[in-house]
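A single protein chain has been removed from this complex, and every other one stays in its place.
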Amino acid sequence: MNKAGTDIQFAICGSAGDGTIAAGDIMKRAAAAMGFHVIAFDVYPPEIRGFGKCISRIRVSSEQAYSLKEQTDVFVSLNDGHAIPHVGEVRDCGAVIYDDHLIAPVPEGGHISAHVRPAQIPYGLPIRQVSEQATNSARSRNIVVLGYVAGLLDMPPEPFHKVVNQKFATKPPAVAEANIKAFDAGFEVGRKVFRLDDVEVGSAPEADRGEAVMMTGNGAIARGFLEAGIQSYFGYPITPATSIMERLAVELPKAGGRFLQTEDEISAISATIGAGFAGSRAATATSGPGLALMTEMLGLGVMAEVPAVIVCSQRGGPSTGLPTKTEQSDLNLAVFGGSGDAPRIVIAPTNVEGCYRCAGMAFEIAEAFQVPVILLIDLYLSNRYETVFPSGRNVFAPKPRQAPERREGEEYKRFALTESHISPRALPGDPDMMYTATGLEHNELGKPGDVLHMKMNAKRHEKLKPATRYPGLTTCKRFGAEGKVDVGILGWGSTFGEILEAMFEAQEEGISCSAMKVVMLSPLPEEELRAFFDDCEVVLVPELNYQGQFANLVSGALGRPVVRLDRTCATPMAVADILAEVRRLASDVNEPAHAAAGGGA
Amino acid sequence: MNERVEPVYLEEKLEEIRADGHLRYRSRSLPTWCPGCGYFSMADGLTVALNRLGLDNKDVVVVSGIGCASRFPFFVNTYGFHTLHGRVLPVATGVKIGNDALTVIAVGGDGDAFAIGAGHIPHAARRNVDMTYLVFDNGIYGLTKGQTSPTSALGFRTSSTPYENGDMPLNPLLMLLSYEASWVGQAYAGRPHHLTDMITMAIEHKGFSFLRILSPCVTFDKTDNTYRNLGMKVRDIPEDHDPSDRLAAMALAMEEDHPALGLFYREDRDTLGEVMQDAARKAQAMNLAPKGL
Amino acid sequence: MALTNRIGQNTDLNRNGREAAAESDVHYSRDPRDFGWLRENVPCQAACPAGTDIPAYILAILEGKYGDSYEINREANVLPGVLGRICSRPCETECRHGWPGNGEPVSICHLKRSAADLKHRGHRLNESLYGPSGKKVAIVGSGPAGIAAAHDLSLMGHDVTLFEREDEPGGMLRYGIPEFRLPRDVLREEIHNALRLGVELRTGVSIGNGEGEIPFSTLRADFDAVLLATGCMAATELPLRDDPSGRAVADFENVEYGFDFLLDMHRGKPKKVGKRVAVVGAGFTALDCARVARRLGGEDISIHLRTTEEYIPVTRDEILEAKAENVGFLGLRTPIALKGENGHLEAVEFVQNRLGGWRENGRRKAIPIKGSEFDFDCDTVLVAIGQRTAHDFLDAELELDRWNNARTDENGMTSLEGVFAAGDYVKGASTVIEAVGQGREVARAIDTWLMGKPRRVPAVRIEKVEAPLRQRAWDFIPRTHMPTEEIEERCANLTEEVEKGYDDALAHEEARRCYLCNLHYKIDVDNCIYCRACIEVAPKNCIKMVEGIEIHADGTYGKLLETGEWDHVGAIWIDNVECIRCGACYEVCPTQCISITRNQLCMVEVE
Partner (left out) sequence: MAAPLHHVIIGSGSAGFGAAKTLREGDPDCRITMFTMDGIPFYHRYELPEIFRGRTDWRDLLAVPPSFYDEHRINLRRRCRVVDVDGAAHTVSLAHQETVPFDSLLVAAGGRAYLPENLTGQADLIHGFGSFEAAMKVYRDLPKGGSVIMIGGDMIGIDLLLTLLSTGYSVTLIVNAQTFWPHELSAGERAPLLDVLRNKGVRVIENARPVGISARNAGAPARQVALDDGTEVGGDVVMAFCGLASSVEFMLRADVDIERGLLVTPELRTTNEAIWAAGDVCQIWHDGDKAYKFYHGWKNVRVMGELAARNIQGAHEPFDVDVEDSIWVGEDGEIHSTFWTRET
């Protein structure tokens, strides 16, 4: 895949405060603005402040890519101490760019040039000096180097200028100007450099899908929320979900919505459920540890049939675990977490576009089924950037609400048992339909009582079934070869990017395989899954957790065996690992033939 | 006094009550509290207060947590949300933010409020969420059949403190006063009129109003907070108390042997809602770019 | 109508020895609903023809204030000691304590007596006097009605002259009721007390047309008003088979009307009876005759009833005492003939009866069984089937009713201007307490008539009571029986009082049994928190969640309309009809919203 055309991965590494992420951000957006597909992933330091390591990896391609590459083409160091361990990821003839005019002495090996492999191309330039020369300050090093890269690779400066101007739009004009200067200074230097690398930036594909926007998974979720008319957001900071909160902190008030940073995750979900009860489109976002705290209130949402949207961006666990590393080990928690039979809808987008669309649909679905909806993503998806082609604003906009009709003289039954198992829902403010929602088992009126426990349980479960066919939402999708195949790769969440990359490579190697992503984890689209299992000799389930939680979920639900590929490597799954497994399985499938041949000799 | 002697003619009283209209804030079903429970007093006080303020049933939401007191919403004919143990305030905050037009009443007992829920109080208070928090403080866990609560007296014997409670009871009013609550008051279940007035004031207050309501548990506390004991202990707040004097309020709050009934402290300050509107205005004006773009 | 509470003040003083309750704690009402409440809730008082405030005087006894109790009685009835002995006790049959499930009625009457008996010797009467009105009133007959009227009229400032045919006042009390039931010293003292405030008593003076008699017309001329209270001074004739007017009675020396028999005896004429005495009749007189006969040496004494003893108009105690004295009751027989020779009766022929339907007066009809006649041998027959009024002493036409009693209007005035009538003379033979009651009523009517306007009107006095005066445990105290004289003793002696009366301990114990129905338990709806604590402790279905109440045409209350729907519960209300005043609810109410008032009938001045 992506062998043709442009497919470059940039990496900028520095320490917090160097503007590493910002530089990466400009690069992403500029590339997106040029019409490239972009996938990017920023690694933040676990430390709150100080000089933790930041890396921004940006894959720019002329065709849709599904994950970051394992090797970087152009690597920039803004801080050798942090960058040195990563030089190795630069491919042969890839560029390593660094400042060769440090201001403080370093011991032997303290400079990145000591670590650039002979096959890689070192580009030393006096980044700091250029910055100071251009802007009287070293603070623009990140922009200078950005210009340098652009110049080096003959990228047009205009998109960068545009993005820089956007980025500093709200600051005094001087700021943008200074940054443009810094960029141009770097650009000039870069342009003059004699290149030894073989990185080629081709021309971008025709942008046929409207304006491409660069977003992280978190940004996409925030945007999806905003387009869906989110009215209230309650959050408590936790890596890696925080940026959703920060984004909405800025945007929600603009849209007349209400934003609140609560005192903890419990309050966040509580307020979300509360607002949902009041009829507000409310959401919160957290990570595993937060979701663990939220499960009790989640149960209330299920019991009281209150719509709410909860984003859980997974990170390494258990407990505090690996706060800045990605993992997919909260599936059990998201799907089953809580006391009692508490069915809820769990949606796990596989890429940023998915984050955007799922977030856009989440409220509508939550309201349609009167249940909390969990958007289950992970750090890798939260923080990675991709170009997204947003829908028109009105697509996710809330549909006009219909207050339930109330028959005269009849008490309003909030939890009426109906054909669809869904009961018309009154909102505070609706006349003559006052009711009390409760976490206690209740009758149709909502009054506590266990007589109907079995019926109500059925109601709460059955009403969700149609969710797997909800119009406008892809709950699962098959890729690659149609019909019977040797190997099927079943995936969910961010890992599906690597799965696709691996699947395409496997296909190029002539392996008969196809892949299926499952976006809705609860309820499961069982029919489609069965069909997929029927088509596959063997089904491989790669995921980033130790227990094979998704494998358990699926094989449990379908009663079919799966081959597990479980990794808890604190990084996204390596395409190579999946590919290797696919090869092994493919040969196993064809084993009998070989055996027969061998036997004949 | 006198009205006790003046003959009361039932049909006239009933007419008066029907006309007065506070019955429409009652649920159809009878409260399930133990007969004699002080919570009836709150229930009645609230319905009367709501009526007095002319609030429409549909515009009122009563939110509660878990506990005897938290059964409350079932007994008022407004929208209600009976939530989780200790979570009444965040949920209520959500409801208020979810729909500013609603009058939000949070209710709960002392366990719900000061034990499991204690962590939420300071924040609802300092944010000055425009709602009313009625805490029914009977110093015991009733729903679980009689264990100590954070406000149980020292030496109190319960099923969980068979050798006497050794934990210092906390002082809710002092807490709230130091938590920047903008309205702090105390009432007593045994004085329904005063209680009703206090509830009315509390609801009328713009911002976070905290009303501690002393109540006995007639079933599990036959020794400490009985109507008799409480009735003897409570006193009216001193005439000369200045509700704008926070220090005085704190001093008053510390006189726990003789709980004063009345308004301890009141201040006018922006509510969370107003702060949010302000944020919305600023947002329009500043047009900030979100972090990362 | 403007009301003052002067009387109320006074009553406060005598009621419970406490100084007058604070002004604010007392309220006076003339609202029919409050009168209605009293009627429905204080059945004993309602049943008492004199309207005696029974709960009040029993409470006084409970508090050991016999004197107060006595005075409370005197307000309604100037002869407490008398009535405390011989009252027919219509109150006790109505007593709430006697209602189904509540046990036996309180010994109201005995308690009344103990008030009289146990008040300390230095007891001071309490009378509130009006100034002289200059009006003169003549009262004919010093029976209970006359005495009561005379007393009240004199208090009202009128000059009263009481005319009595006999040598001593008291009428039937003095000349009808045997001493073993009513000691004469008691009677004399109370009559004296009643009349000593300036009533001119003229005994041995007959009103009539005979010589030495004062013509009725003279009275009318000399007095501003005349009250006829002559009672029923003639025995009802015994109707026999061929002798509807019972002339035969006079033919036999050993047959006598019981009325005359007792009258003679009490006038001092010695009487004898044979061994075998048959008394015909079913009233007090009949029983008195039988018991007197026992004391006069009669051995085989039987009372012959047309129906059975369950349906005769005397108290159970009286029957028991008679039986204790070995008096036999023989029922379902009607005498149809007297048999004997040369003026000496040998047997009475009876016809056997069977019980028939009910009569409007609550008694049963007796229907003769054809051919069931039989003879009953006896030595003496005393006929006590009733008394009737006599009008021959008048020299004017007086309208009579169908029972030949004086017809009066609602104010007790007869067809003759300024001539009033009361007591048996109006009612026909009835009870002493009725007579007393009537006496009071007519006195008020006369006063109003004389003064041209009512000076006092009844009102309901509502006084705050700080605490329930009872304990639930008292409800289980058994009715205290009246100690009586040993049979031998009493039968040996005509004047020895049979009933010994309660001592302090017994009186107190019995007083405890009274529910004090005039205590009005009321929930202050404004203070009620609807917690239902009271309902939980209620001993009966006496506290209800109500949404309404029946209202009668006269404005009084009927049933409470209950509801179980919270949003319809306008009030939690105490059903005072069910309420037994145990005070449990008052004790538990967390908001002290249950108040107790003592509601009493009283008279208030009209400004």
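We just call them A, B and C in the order they show up, numbering each chain from 1.
One rule holds for everything that comes next: contacts are C-beta pairs under 8 Å (C-beta built on N, C-alpha and C of every residue); 3 or more make two chains touch, one makes a residue touch a chain.
Everything numeric in this text was worked out from a predicted model, so none of it was measured.
Within the full complex, the chain left out of the display contacts the shown chains A.
The residue from A:Pro107, A:Pro471, A:Gly510 or A:Gly559 that touches the chain not shown here is A:Pro107.
Among A:Asp73, A:Asp99 or A:Glu227, only A:Asp99 touches the chain that is left out of the view.
The missing chain, though absent from the display, is touched by one residue of A:Pro122, A:Gly276 or A:Gly548; that residue is A:Pro122. By the touch rule set out above, chain A reaches the unshown chain at residues 92-93, 99-111, 113-114, 116-119, 121-124, 194, 196.
Just so we're on the same page, only the chains that are shown with their structure count from here on.
Chain B and chain C have centres, each the mean of its CA atoms, that are 60 Å apart.
With centres set at the average Cα position, the gap from chain A to chain B is 43 Å. Note on chain placement: the centre of chain A and the centre of chain C lie 99 Å apart, centres being C-alpha means.
Among the residues of chain B, those in touch with two or more other chains are 27-29, 77.
Against chain B, in their complex, chain A makes its touches with residues 21, 25, 29, 166-167, 169-170, 216, 219, 222, 231-232, 234, 243, 246-247, 249-251, 253-254, 256, 258-260, 262-264, 266-268, 270-280, 282, 296-297, 300, 304, 411, 427-440, 447-448.
Residues 1-11, 13-14, 17-18, 23-24, 26-31, 33, 35-38, 40-41, 43-45, 75, 77, 189-193, 216, 218, 227 of chain B are the ones touching chain C in the complex. By the touch criterion stated above, chain B contacts chain A in their complex at residues 27-29, 56-63, 66, 73-74, 77-84, 87, 89-99, 101-102, 119-120, 122-123, 127, 272, 276, 279-280, 282-284, 286-293.
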